[in-house]
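Shown here: the complex without one of its protein chains, the others still in place.
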Amino acid sequence: MPDIGAAIIGTGFIGSVHLNTLRRMGVPVAGVLGSSPGRGVERAKALGVPRAYASLEELLADPAVQVVHVTSPNVAHYPQVKQILGAAKHVVCEKPLAMTSAQSAEMLALARASGKIAAVCYNTRFYALNQHAHGMMAAKELGDLRLITGQFHQDWLAKDTDWNWRLEAEEGGPLRSVSDIGTHWVDLTSFITGQRPVAVMAELATFIPDRQMPLGPVQTFTTAKGATETRRITTDDAATILLRYKDGGRGVLTTSQISHGRKGLLTWDISGSRASAAWSAEAPENLWIGHRDAPNQILLRDPSLMNPYGAAAAALPGGHPEGFADTWTAFFGQVYRDVARGGRGADSTWASFDDGHAEMLFCDAVLDSAARGAWVDIAKGGL
Amino acid sequence: MPDIGAAIIGTGFIGSVHLNTLRRMGVPVAGVLGSSPGRGVERAKALGVPRAYASLEELLADPAVQVVHVTSPNVAHYPQVKQILGAAKHVVCEKPLAMTSAQSAEMLALARASGKIAAVCYNTRFYALNQHAHGMMAAKELGDLRLITGQFHQDWLAKDTDWNWRLEAEEGGPLRSVSDIGTHWVDLTSFITGQRPVAVMAELATFIPDRQMPLGPVQTFTTAKGATETRRITTDDAATILLRYKDGGRGVLTTSQISHGRKGLLTWDISGSRASAAWSAEAPENLWIGHRDAPNQILLRDPSLMNPYGAAAAALPGGHPEGFADTWTAFFGQVYRDVARGGRGADSTWASFDDGHAEMLFCDAVLDSAARGAWVDIAKGGL
Amino acid sequence: MPDIGAAIIGTGFIGSVHLNTLRRMGVPVAGVLGSSPGRGVERAKALGVPRAYASLEELLADPAVQVVHVTSPNVAHYPQVKQILGAAKHVVCEKPLAMTSAQSAEMLALARASGKIAAVCYNTRFYALNQHAHGMMAAKELGDLRLITGQFHQDWLAKDTDWNWRLEAEEGGPLRSVSDIGTHWVDLTSFITGQRPVAVMAELATFIPDRQMPLGPVQTFTTAKGATETRRITTDDAATILLRYKDGGRGVLTTSQISHGRKGLLTWDISGSRASAAWSAEAPENLWIGHRDAPNQILLRDPSLMNPYGAAAAALPGGHPEGFADTWTAFFGQVYRDVARGGRGADSTWASFDDGHAEMLFCDAVLDSAARGAWVDIAKGGL
Partner (left out) sequence: MPDIGAAIIGTGFIGSVHLNTLRRMGVPVAGVLGSSPGRGVERAKALGVPRAYASLEELLADPAVQVVHVTSPNVAHYPQVKQILGAAKHVVCEKPLAMTSAQSAEMLALARASGKIAAVCYNTRFYALNQHAHGMMAAKELGDLRLITGQFHQDWLAKDTDWNWRLEAEEGGPLRSVSDIGTHWVDLTSFITGQRPVAVMAELATFIPDRQMPLGPVQTFTTAKGATETRRITTDDAATILLRYKDGGRGVLTTSQISHGRKGLLTWDISGSRASAAWSAEAPENLWIGHRDAPNQILLRDPSLMNPYGAAAAALPGGHPEGFADTWTAFFGQVYRDVARGGRGADSTWASFDDGHAEMLFCDAVLDSAARGAWVDIAKGGL
C-alpha cells in the first residue's frame, strides 16, 4: 500500500495492536497522538514511530495521513471522529463507537455523507473460522436460526483492587461489560447469522460496588500498585441477557469481567434447523459442526477446507495456528484495500458505522430493559 | 442389602436403568408393573425379572417389596406415589415428580407424614465431581456465588419426524424441555451451590409446531417408522431462562431438545467471588477450576484427590472412567442405606420430595413468566 | 442367565469389578475364593457373597458353578486355570494370562482341548468406540495400516513410597508396565487393526530402582502407611517400544507407571492410507476420525451412529456416558451368551486364550529385544 499513510490516536495496548498490524501490512504510520503531548512524544519514541502530533489538528493537517485510527477512550470517539470525517480522512474507530446512540447516529450520518471508509474495530469477525461460519449460514448449511447461546467472560476485573478507566461511567459510558465485550459478541453473531437481535431482556449486575482506584495511571490488563482511593462503581461487572430474533430465533448472552480463570472466553453456539455450529475464542482454530444423524465435525482452520469467506481471511496454511494479531491483518487488509479502491467492496465483511451504531442501539435497549425488568425492542439502525 | 426388596413400575429405558442398578447392588427385584398386564409379562421375561404384577395393588401386596420405583410417564406419578406411600412402602420416583405443583405439594406432605424414604431421580447429582463441587461450595472454596450459566441440550427431538409421549402436554405436562431436562440442571446447580433460584424470567420456544406422530408405539430415544399423523405441539422445544438468587447471584439456563449434534450436553459454569468451576456431562470425569492469579486446574475424578462428598460417590479409582450408570449406583446406594437404617442420613445427598416439589414450583414460575414476559418470583417449597 | 452360575477367585479391586458386573447381568455368584480361607470369609461377608470356599477344590466341586473367574495375582493363573479346565469349567482369566509363554502355550492347548469358553480380561476392547473402530478397520474405511502410535501412562507408582505386588518379579513376572498395561494396548490395537505386531524393538526403564515395601498388606491403587523396608526393583517402570507389522505398517508404544498426573491414559492413533482415527481412555466417548480433504470428525458414542460392532457393545443411548464398568458388562455379556450356547459366536470379540498367549509371546520378544538392544521377531501363537 505504498501511497496510503496512517496515523493513530491513542498509544495504549490497542493502539500498539493497530500499529503492529499496519507495519506488518507495509502501511506507513506517519505518527501518533497521545493522551497529552508529552505522553505522545514518549510513546512515539518507545514505539519507533517517526512523529508525535501535538494535537488532532496537527495530525489532520499532515498530508501523509489518509486514514486515522481512533484508539482513545470511548468518550473521545465522537468528537474525534467528527473532526476526522470533517477533514475528509478515512477513519477506523475502536468499539464501542460512541457514548450514546445519539452520538453514533450523527457519526453514521456524517460517515455516509462523507463517502469515506468508516470502520469499527470488531476484529473478532476476522478469525477465519468466524468468516467461514458466516459463509455457512449464508449458504443455509445450518438451515434457519433457532437458538444461539454464548458468552464473553474475562477475569481482569475480578478483584476490588483491579482498576481501569472503563469502570467509571464518565469515561466508558453507563455500561461496561455489555458495551466493552458484549457488543463484540452481538456484532460477531449478527455477522455470522445475518440477523441482528430485535428485542432484548437484560439484567445487569455490579458484584463489586466499591473498588480501589489507584492515584497513579494504569494500563489496560495490568494491576495497580501504590496508593488508592475507594470509588463507588455503577457499571456492570456482568450481564445476563435474553434475545429475540425475527422469525422466532432465540438467544442468550452472558458477559462477565469477574469470572476467575477466564481470560477472554468468547463463545457462540448456534442450533439451526439443519445442523449446529460452535466456536470458542480460546480454541479459535477449531469450528465444531453438529449433526443429528452423522458424526459431528471439527474443522481445523485450513484454507483448503474452508469456503471463500474463510479462505480469504486466512493468511497461513493449516497446521500453522493463527491468533488475535492475525485477525487484525485480515481486517485491516480489507479496509485498506477498500480505501485504495475508494469504496467498500461487495465482499467486504468489516463492521461499518451502521454496525457500530446498531451496537449503540443494542446498548440503549439493554439499559432500558434492565431498568424496567421487561422485554424491550431494539431500535433499527442501518444494516 | 439381603432383607430389602424392590419392585419397579415401568419397563422402558429408564426402568431398565433402575433394574440394572439394583442388580449391581445386589438388591432383589421382586417384579415389575408394565403399562398393561400383557406388556408387563413380556418385559419381565425379556428383562429376566421373576414376576409381572397385574396391578399396582398386587405389587403393593407383595411382602417381598419394601421399595417401589416409579418410572411410568409423568402423568401417573401422582396417583401411584399416593398409593405407594399409602401402603407404607418407600418410594423412588422419576422426575419430574408430578404434573402440577398442587400434586407435588400433596405428595410431599404425604411423604413427610409417612416417615418413609421418598426420593426423586435427579441422578446427575451423583457424578462424583458434582458431589465434589457441592463440597467445594459448602467449604466456600469458590467464595460467594456471583454468576452461574449453563445448559442442557439434546438433539433427539430435532426433526419433525421425532416422536415421544413427552411431546404431548396431556402425557408429560405443559412444559417439556424445561421439565424433562431443565429441572435436572436446576436441581443439580441448586445442590452444588446450596441455593435455589428465587426468581425467573423465561422464554419458551416451540420451533417445530407440527410433528408426525407414529400410529404404533415408540421407545424413548428411538425414531419412529411406519404410518404417522400430524399433531400440533404446544410444549417447549427449547427455553431461555434468566435466574436470580438471593444475595444477588445471577444465572442463565438454556434447554433444548433440538440442537443437532448435542446428545446430552448438560453443563454448568460457576463464577464465585474467589474462584470458578465448570463441568460438562460430555466429559464428566473432569472438573475445571478457574483462578485469576494461578494456572487453572483440571481435576480428573480420583477418590484420592477429592473431598469426602466426591470420594463417597466414586466407586472406581482414578483412570477408570465412570459414567451415567455409575451415578445410579451411587444414588441408590445412599437411598438403600437410608432405607436400611430407617431414615435419611445427615450426609445423604439424594434429592428428596422437597427437592422434587421445588422443581415443580420452578416450572410454575417458568410458565407464568413466559406467559407474561416478566420476572416472576419462585414460590418457596421446602429446603 | 438363570441356569449359569459363577465363582470368583480373588477378592481385591478387580475381583469386585467381576462381581459387580455379574450381579448387574443377573448371573448368580455362588462364592469367592480368597487369598486365604480367613480372608475369603471376611471378604465374602463384606461383598455380600453367599459363600467363601476354603480351597479351589471346594470351589470346583460346587455344582452351582459353571464359570470360574480368575483374578488372583499373575503367578497363580497357570496352576488355577489348569485345575479349572481340568474340572471342565469355563474360565475367565485376568491378564496377563501367565508368567511365561511356556505356561500360556500349555493353557491354550488345554483350553482348546477342553472345548470350554476360555477368555482373557482385555476389557478395553469393549469400549463401544473401540468396537466401532474395529468395524471401521475391517471395512477398510481407514484403508491400510500405515502408522500406529499410542501409550498407556499411569502415575500410581510414580513415587518410591508406592508399593504393589506387581513390583516384584516373583509375583508379577519379569515385566511390569509392559505386561500389566502394555499388553492391554497391544491387545486392543491388534483387535482394532486386525493385525498383531510381527517384530519389536524395546527399551525398558526402571527409574526408581529402590522402593519402600510396607511390612503390612497393600491394596492396588492405594498408598502404604506404616513401617517399610527398602527393596530393589528390577521390573520396568516404563518402556519405549517400536513395532513392525506385516505389509510394512509401523508402530510405537510407550508404557509408564510413573507419569505424574496420568491416571490411566491409554491412547491410540492410527494413520491409514485413506483416513485416520484416534481414541483416548480419558475421553472414551469420543472417536476422532481424521481426513485430509474434509473436516475431521468426532463421533460421540451413540448406538444410532455406530456400526454393528459399536452398537452391540453400547448399553445406553447417546448422551448417557459409558465408562469402565460398562466395558465389563459388554464383555461378560458376550462371554456368558457364548457359555449359554456352548461355543464362541462368529461375532464374538472377546480376547481368547490365543490372544492371551500372543501377549505372552509379545512379552518374551520385548524382554529379548531390550536385553539385546535389537529388533526381535515375535513368535506366532494363534490368531
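Lettered A, B and C in written order, each chain numbered from 1.
The working rule: a contact is a pair of C-beta atoms (placed from the backbone, for glycine too) under 8 Å apart; a residue touches a chain by one contact, two chains touch by 3 or more.
Because the structure is a prediction, the values reported are computed rather than measured.
Visitor: Which of these touches the unseen chain: C:251, C:264 or C:284?
Guide: For the chain that is not drawn, the touching residue is C:251.
Visitor: Please pick, from C:140, C:246, C:291 or C:341, the residue that touches the omitted chain in the full complex.
Guide: C:291
Visitor: For the chain that's not shown, point to the residue among A:187, A:326 or A:364 touching it.
Guide: In the full complex, the listed residue that touches the missing chain is A:326.
Visitor: Which subunit A residues would touch the chain omitted from the figure, given the whole complex?
Guide: Within subunit A, the residues that touch the unshown chain are 1-2, 13, 20, 23-26, 48, 154, 156, 220-221, 223, 261-265, 281-285, 300, 302, 304, 315-326.
Visitor: Counting contacts across the full complex, list the positions on subunit C that touch the omitted chain.
Guide: 146-147, 149, 151, 153, 155, 158-159, 201, 203, 205, 207, 237-238, 240, 242-244, 248, 250-252, 254, 256, 258-262, 269, 271-276, 288-292, 296, 373-375
Visitor: Tell me where the left-out chain touches subunit B, residue by residue.
Guide: Residues in contact with the chain left out: 287, 289, 293-300, 304-305.
We take it that only the chains that are shown with their structure count from here on.
Visitor: Smallest number of touch links from subunit A to reach subunit C?
Guide: The least step count works out to 1.
Visitor: Which chain is the middle one, judged by CA centres?
Guide: Measuring from the global C-alpha mean, the nearest chain centre belongs to B.
Visitor: What's the farthest chain from subunit A if centres are computed as the mean of the Cα atoms?
Guide: Greatest centre separation from subunit A goes to chain C.
Visitor: If you average the CA atoms of subunit A and of subunit C, how many Å lie between those two points?
Guide: Centre-to-centre distance between subunit A and subunit C: 54 Å.
Visitor: Where the CA atoms of subunit B average out and where those of subunit C average out, how many Å apart are those spots?
Guide: Subunit B and subunit C have C-alpha centres separated by 35 Å.
Visitor: I'd like the Å distance between the centres of subunit A and subunit B, where a centre is the mean of that chain's Cα atoms.
Guide: The computed centroid separation for subunit A versus subunit B comes out at 41 Å.
Visitor: Subunit A: which residues touch two or more other chains?
Guide: 288-289, 296
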